[in-house]
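The structure appears right after this line, and notes come after that.
Note that one protein chain of the assembly has been removed; the remaining protein chains are unaltered in position.
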Amino acid sequence: MTLRVYIIRRLILVFPTLIGLTLIVFILTHVGGYQRFLGEYVNIHSAIPVAVQEQRLTQQFHLNDPIFVQYFYWLSAFLQGNWGYTQTPIYSGTVLGAIGLFLPNTIILAAFSSILTIIIGIPVGVWSAVKKDSLVDHSTRIFSFIGYSMPVYWLGLILIIAFASPAVCPCLNIFPISGSVNIALTNNLSWFTSGISYPTHILLIDSLIHGRLDIFVDAALHQVLPVVTLTFSILASIIRVMRSSMEDTLNQDYIRTARAKGLRQGAIINEHARRNALIPVITLTGYTIAGLLGGVVLIEAVFNLPGIGYWTTEALISGDIGGIMGGTVIFGLAFIFSNLIVDILYGFFDPRIRY
Amino acid sequence: MARFDQTKLTLRILFENVTSAAGLLIVLGYVLIAIIDAVYPQLIGVVNAYAEVPDYTNPVPQPPSLQHLFGTTYPGIDLYQAVVAAIRVDLWYSFVIVLAGALVGILVGVVAAYYSGFFDEILMRITDIFLSIPYLPFAIAVGFVLGRGLDELSLALVIVWWPLYARYARGQALSIKENAYVEAARASGVGSWGIITKHIVPNVLTPVFVQISLDLGTVVQTFAALTFIGFASANPLLPELGKLISDGFPYAISAPWVVIFPGVTILIFAVAMNLLGDGLRDALDPRNRT
Amino acid sequence: MKGEKVIGGTRYVHAVDEAQLTIGENEVVGLVGESGCGKTTLGRLVLRLMEPSKGTAFFLIPRSSIDRYRTLTAGSKEARTIEREYSIYRFDRRKMKEFRKDTQIVFQDPFSSLDPHMTIRAIVAEPMKAHHYRPKDEIDSKVSKLLEECGLGEQFLEKLPHELSGGQRQRVAIARALAMSPRLIVLDEPTSALDVSVQAQILNLLKRFKSERGLSFLFISHHLAVVRQMSDEVYVMYAGQIVEKGETEAVFNSPAHPYTIALLSAIPVPDPTTKREKILLKGEIPDLVRPPGGCRFHPRCPSALGNCGWSPDEAIGSLSDVLASSGFPGLSEALKSRDCRIIDDQTFEVHTSESLDASQVESIKRAVAAKKDNQSNFALRAVEDITSQSDTTGATIRVRLTVPLVPEFTGLGTRHFVACNLFPRGSTGQGESNEFGGVEPPVRDGQH
Partner (left out) sequence: MIQETEPNHTPGSEELLRVSGLRISFVTRSGVIQAIDDVSFEVKPGETLGLVGETGCGKTQTAISIMRLTPEAGIIEKGEIWFRGTNLAKNIDKEFRIVSKKNRKVLKRNKAKLNNLERELADIRGNHISMVFQEPMTSLNPVRSIGRQVSEVLLTHDLPRLSNRILARHAVPPEALREVADALAHQRVSRENIRELVGKYDIPGLEEQITSVIYRRDISEGSKIQRIKGLKQEVNSASLPFLRGVSAQGKIPAAYRFPARIPILRARFLGLLEKEALAVSSELLSMVGMPNISSVLKGYPHELSGGMRQRVMIAMAIAASPELIIADEPTSALDVTIQAQILQLFRELKANLNTSILFISHDMGVIAEICDRVGIMYAGNLVEIADIVDLFSDPRHPYTKGLLSAIPPSDRKVETLGLIRGSVPNLMNPPAGCRFNTRCPFVFDKCSQMPPPIPVKEGHYVRCWLYEK
């Protein structure tokens, strides 16, 4: 089986998972009758009275038919982009609209931290495995243990205290602790309203588009603490896995063979051990990504960043079904597709998997 | 007797490693506190183990002092008592969640692995689907639907957690099934049920047990995290660590202790649990037993 | 019997194909072959640890009924009644329970064949518990007695497997196998994982049990010397088929099948003075997903004939070599790059731009004839005829191969049979005798 075949097969395997995801969301909206479902699809801002809307919805989604018929109609609506409405303090309108506004910020946050994690985590893990039982090793282990066990939102709070509380040290008040930008800079801007910037909704880009360097710098500063927090929370587990898998690899027979061939230490680690050691790390990336996405929710809540997570928590507090389900779907999709990419990478890394 | 020697050996290896020993002791300490708090709270100076005692005359958080060891949090709640009481709540729920999840998971996993084929396929697809949503958002959704009390929340977490164990137990069971002793048992007329109960489950339990110990720390965190973002609003005065942190959130800067103490309580427990889990894994790894 | 097992969920492998064997009362039957030849699968089929896709196995069937059965047409009413009565694949729950009691297995790897969580006592007692051995309170004494017989003292009862050496574990496994005093034990490479001196101990032990308890063994091993010591009859397997079978002494003293001969000559002899020349088989054991046609051994066979099942693919390979060295580079290239038409299992065509006259075709034939005795070109022996017709664009050569002949068992004297085209059926006067003919079940004389 060639690599291409493997990739194609993997792509096909995505569909059942997607069906499952939608099915779960659909069932959740139907637990105990379809009232919650109606709640998701009724638009209270429209002129049409709720009762009428509900009646229409009942017809549109065939709510009186058997459940799988309903699923079918719901799915078609879902695929046509009708995801219902959300009413939260920070946004009120269609679910898709909300996602369009909030997703970019989340992506930025997640992207920054994942990149940081990879460029820090893997070398450190390798290093501490090679220098087993050395001071380096022990300190990285302690670090990863604490990082692994630290509640991420709490870490966020601690950072907030450290960088904002006068009790600690005014010298530390360099990083802003809340929101995505300093309101003072942005009030009565045409392209920035209620925490959302236009056109790309990514403030870092929009500020440059509108040539406002000061806003760009301020926005960048606002990103620092969240990114650091999120990175810290996932870095630990990556280092941990990388270290242990590198340790195993170094005990393999083929490493002994490499030594018997007279290869230098460097060559053994870089050319023989590292690639093998990465394979189990890749397989475990799925869980890391899950942790990352979970972390996003909490961190956006702590730092009031207008992202999907923030929106979802707002929806939870204000009991808004549309927001909850929308958030779940988006996180689910993000998770499924990032795992897809990981698996394809896996195919590149391990020649055995193609056979 | 041999089996006893095995347990002894395990403990010896566990205690040879200082960190895992420390982990074990700390965890035991937490459990002890929880138990005392449940049976005779006054012993550790807790007035009401089942609800926080607000003091609206002085709702603003007070710094740690002699009569308020950890200070107070909004609304005038003695943080020490709240934290101690919360330990009981969090430990209880976490244990329930993990054990329930593990139980379901082992059952599904082992059965799937033993009767491989179509049945296995179905079960694994289901677990895949459950695993295809990151657990935190999924738990939020399920919890929201079930209702936002702690019991509903833990039910939600069980629903999110069991597939992990199912996957894990299945993997273990599959490798065990390959061993010749399973086939030998079949050849000597032992029925399927006998093989599952006598050979597969006992051999699966050990690794799953390690997994449980590694997960407990995570579950405590997740549980607290969910209450932090607004679950458990059903019972505003229930002592719970995540909730305490979110209550203190607005005062974090002016009165840091309101978030520090509950957070540290979680952190220490999670660290201890992970240390213990790692120690157990090493202790039960055959390579380290010779 | 014919077994199938699945590999990787997609590819079906005929691990065992059309194999027949008989195990008589108090008889040791050896099953020899290299890894992946299907001997283990056959062993598991005999105990119904897996279901065959075709074929049957009889247990404790009276000689009379088996002889009768051979005369019947498959699927006929009477045949089915016999099957229902004696075929292990038709057994109902109760009969299966009995069967499990009467048969046992000992595995190769003494490490994975004992449950690491069970004490030796529990392991040996397991079969008795499974069969509700009565009286219960005697189980313990029986366990220690069995261990005693296998040379393990009381002190082992409460030990766990990992505290024992390989040899001791294998003794435990044997004790477990003997627990319900079975009639037939399948020994799947029982000593392959052991050291020579321990192996000797175990083999002697097994021999003793055979003579003392009148057991029957199916002794599976890749180690010919061991098989020779243990078995009364031996079956040689290659790539899922039995190629030679007969009384041990007959097979070992006068091996007939080229594979058996090569196998015997390949055993390293612990004696530096005897420098007998070896027959080195080239190539690998074939992949059973696509086994070679005809006699599965023909690609490696040092004395393969034209009709042993050569396919165009094989012929094309060596033909192109021959053409290369005898001045037909164009044709050779065409063949090498598989630029040729395979018409059917025996015929293929190759086209060349250079025109060929009769003499050149003749010279090709001569070259083929000259080269076909070099073992790497044995495929050429299958070349029956080479014809060419010229056309405007050049010439087309059509090569026809001999029709393969699937070897059948031929008797070489009493109770020694070989399936090889070197011994065409009837060549030795006596054909397949009933002893080995037909469906071959574990046979027991008299009633059970």
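Letters A, B and C mark the chains in the order given here, with residues in each chain numbered from 1 onward.
To be clear about the criterion, a residue touches a chain if its C-beta (ideal position, glycine included) is under 8 Å from a C-beta of that chain, and two chains touch if they have at least 3 such contacts.
Bear in mind that the values here come from a model prediction, so they are computed numbers and not experimental data.
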Legend entry - Candidate in contact with the missing chain, chosen from A:H30, A:H222 or A:H272: A:H272
Legend entry - Residue touching the undisplayed chain, where the options are C:E154, C:E284, C:D344 or C:D391: C:E284
Inset, instruction - May I ask which residue of C:L224, C:A250 or C:A334 touches the chain that does not appear here? - result: C:L224
Legend entry - Per the touch definition above, residue among C:P127, C:G167, C:G240 or C:P299 touching the missing chain: C:G167
Inset, instruction - Tell me where the left-out chain touches chain A, residue by residue. - result: 134, 252-254, 256-265, 267, 271-272, 275-276, 279, 349-352, 355
Inset, instruction - Considering the whole complex rather than only what is displayed, give the residues of chain C touching the chain that is not shown. - result: 34-35, 165-168, 195-201, 203-204, 207, 222-226, 228-229, 248-249, 252, 262-273, 278, 280-282, 284-285, 321, 324-325
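Note that only the chains that are shown with their structure count from here on.
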Legend entry - Touch-based graph of the chains, sorted into line, ring, star, complete or other: line
Inset, instruction - Have a look at B-C versus A-B and report the one with more C-beta pairs in contact. - result: A-B
Legend entry - Inter-chain centre distance, chain A versus chain C - centres from mean C-alpha coordinates, in Å: 57
Legend entry - Cα-centroid distance, chain A relative to chain B, in whole angstrom: 24
Inset, instruction - Quick one: which bits of chain C touch chain B in the complex? Just the residue numbers, please. - result: 44, 47, 49, 97, 100-101, 103-105, 107-109, 112-119, 126-127, 130-131, 158-160, 162-163, 173, 176-177, 179-180
Inset, instruction - Give every residue of chain B touching chain A within the complex, in rising order. - result: 125-126, 128-138, 140-142, 144-146, 148, 217, 221-222, 224-225, 228-231, 233, 242, 245, 249, 252-254, 256, 259-260, 263, 266-267, 270-271, 273-275
Inset, instruction - Would you mind writing out the residues of chain B in touch with chain C in their complex? - result: 1-3, 6, 178-181, 183-191, 194, 198-199, 202-203, 286
